[in-house]
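The complex is shown incomplete by one protein chain, all other protein chains being positioned as in the whole.
For chain A:
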C-alpha cells in the first residue's frame, strides 16, 4: 500500500505534461502524501475535473496503492 515519492512525481508529470508539482511526505512513511499541482490544462475545469485528471495520470493507483494523497490543484 505504498508508493515511492519519485514514482508518484513521475506519473503525475507524465500524465500532466509541463505541470509543476510539489509533493510532501506527510507522515514520513511513504504512504501519506500531499501533492500540490499547478497545470495549465486545469484552466476552465472544475475542482472535481482537475482531481479526476490527476487520478487518471495515476492510472488506477489512487484508492488502491495510494490511500492517502491529499490534493490541491490550480491552473496557474
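Before moving on, here are some points about what is shown:
The rule is simple: a contact is a pair of C-beta atoms (placed from the backbone, for glycine too) under 8 Å apart; a residue touches a chain by one contact, two chains touch by 3 or more; residues count from 1.
The criterion applied here is as follows: contacts and distances are computed from a predicted model.
Chosen from "PF04168 domain protein", "Radical SAM protein", "Lactate utilization protein C" or "Glutaredoxin", the protein name that UniProt gives for the omitted chain reads "Glutaredoxin". Chain A residues in contact with the hidden partner, per the touch definition given at the top, are 47-48, 51-52, 55, 60, 62-64, 67-68, 70-72.
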